[in-house]
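Starting off with a structure, shown below.
One protein chain is absent from this view; the other protein chains keep their places.
After this line comes chain A, so read on.
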Amino acid sequence: MRHTISILVENKFGVLTRIAGLFSAKGYNIESISVGPTEDPSISRMTIVTNGDDDQIEQIIKHLNKLIDILKVVDLTNEPFVERELALIKVKVNPYTRGDVIQISDIFRAKVVDIGPTTLTVEVTGKSDKITAMINMLAPYGIVELARTGAVALKREFKGEVYSSKEIKLIKKKSRQKPTEDTEKG
């Protein structure tokens, strides 16, 4: 089963190797990995997409938690979360096909970011399967080059449950409060 694991780590050298080493030592493949700084510059967020059964993933998470430089590990798979990937796709075009490619891009809400006499580069974001769908649509025209990021993900706050009137009042009250330093940091 596909798992999306979100990890907060110390922004230090060698942390990525420790994490990658843990996966490779167990013989598990990382489907994608993406790293970037968070709102706190001393902390980075890594999003790892991997495959494995629940027991394997539980072991991985326990071992990740043991690493000294790891602050928090969350397996997002079993809760609602937002996940996005980005791809840059350079497609071969001629005066007859250029319009088609732009039209397909519009359907996928992709942006044209570069244009040349024989190519067109589009930028698309979305879930993994949407990006794959777009690549498949553009493939017949001839893909010259392709760059695709790994997934980044965050937990959803609103889980779709219906709030009681009491809870709504509380939310309203909170949103009216002036942000203090604490709540800003969140």
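Just so it is clear, a contact is a pair of C-beta atoms (placed from the backbone, for glycine too) under 8 Å apart; a residue touches a chain by one contact, two chains touch by 3 or more; residues count from 1.
Here is the rule we go by: contacts and distances are computed from a predicted model.
Considering only "Purine hydroxylase gamma subunit apoprotein", "Acetolactate synthase", "GvpL/GvpF family gas vesicle protein" or "ABC transporter permease", the record for the omitted chain gives "Acetolactate synthase", by its UniProt protein name. Here the missing chain is touched by one residue of A:H63, A:R84 or A:R148, and it is A:H63. Of the residues in chain A, those that touch the hidden partner chain are 9-10, 14, 17-18, 21, 25, 58-59, 62-63, 65-71.
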